[in-house]
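A single protein chain has been removed from this complex, and every other one stays in its place.
Going by the order they are written in, the chains are A, B and C; count residues from 1 in each one.
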């Protein structure tokens, strides 16, 4: 492996919160070939479709989630000159204001870093086996949980990577 | 101003390094309406066009740089439903591995955050009055400085925002 | 063959996974969906709109016409909403 194409890929699914800054530092530390780092953080909002929520609950398919994300990290590497990629996706109960997902992409130049981060997010939304439930306000007994429906805008977003 | 459209804009030009994580925290702290944060960090590489460099030296046009970036932050706000924007651009001598520029965009959803961050970076590259000089390796006397030439790929990148 | 269910498919079927032994003429994922739909009310409810339910064989997305021969694990779930 030549030094010029050295690429770090980190992929983790976890219940615990993550430290975005620490992950960026881990990806860039000791390297002077990275010129651009794009970080996407998905955060739990306090509302869903205009209604207040108390939490999100994320279910996932262990094993397949890692495999599916790993395949898309490989596809991103094949498509853009990346020097580093980190994907961390949480599962379990997540309160408003907490982070849900982190994608970090590093490259020599900004175009590849932006494109790969968007590509990975579009695929995470539509292809990674995670399902979100919202927990609506109310006391312990009254808390209604509802599965979030997939958005057709997410399907259109992922389509753009197929034609190019 | 309604709470739903509350937007924080931070714009700084400085000689000192910045703390990307601290800036993201400042933008998102105490809010639960932000669902997506995109961070772009531009970093000084140890090479320019394949040749090793010892530093970049950034000159800027004080007053105009702030005004020009401010106008593009306003244009981004008008175009996408942003909840926060931070732009920090350093000037002066910057060593390989050090950060040069930071753009943070926050929105309810990822599409706006990604698009606004790319828009701002494309404009910073081509319209913000900054000029980069590279300092090539050598002893104090022999250090040659060369102005970096503008890239036509950056001009094409900025064109895409005009047709849409 | 192991079958796994996720999200509201799991809730409707009433279990997260089970081992099944479908008849030999069940060749594809859509054959299996039709067969499962006849195994009880929960299954019928879960697969009431088979076009909505997604499937994976051995942890890879597949279409309804994929052959199940040799599969170790087949999973059914709603459209994904991660990220």
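Keep this in mind: a contact is a pair of C-beta atoms (placed from the backbone, for glycine too) under 8 Å apart; a residue touches a chain by one contact, two chains touch by 3 or more.
Note that this is a predicted model, so its numbers are computed, not measured.
Seen in the complete assembly, the chain not on display touches B. Across the entire complex, the residue among B:6, B:59, B:74 or B:159 in touch with the chain not shown is B:59. Where chain B meets the missing chain, the touching residues are 42, 58-61, 63-65, 67-68, 89, 100-101, 121, 124-133, 147-150, 154.
What we mean here is this: only the chains that are shown with their structure count from here on.
With chains as nodes and touching pairs as edges, the resulting graph is an open line.
Taking each chain's centre as the mean of its C-alpha atoms, the one that lies farthest from the centre of chain C is B. Computed from the mean C-alpha positions, the centre of chain A lies at a distance of 26 Å from the centre of chain C. Centre-to-centre spacing of chain B and chain C amounts to 48 Å, using the average Cα coordinate of each chain. We define each chain's centre as the mean of its Cα atoms; on that basis chain A and chain B are separated by 23 Å. Residue positions of chain C touching 2 or more other chains, listed in rising order: 83. The set of chain B residues that touch two or more partner chains comprises 110.
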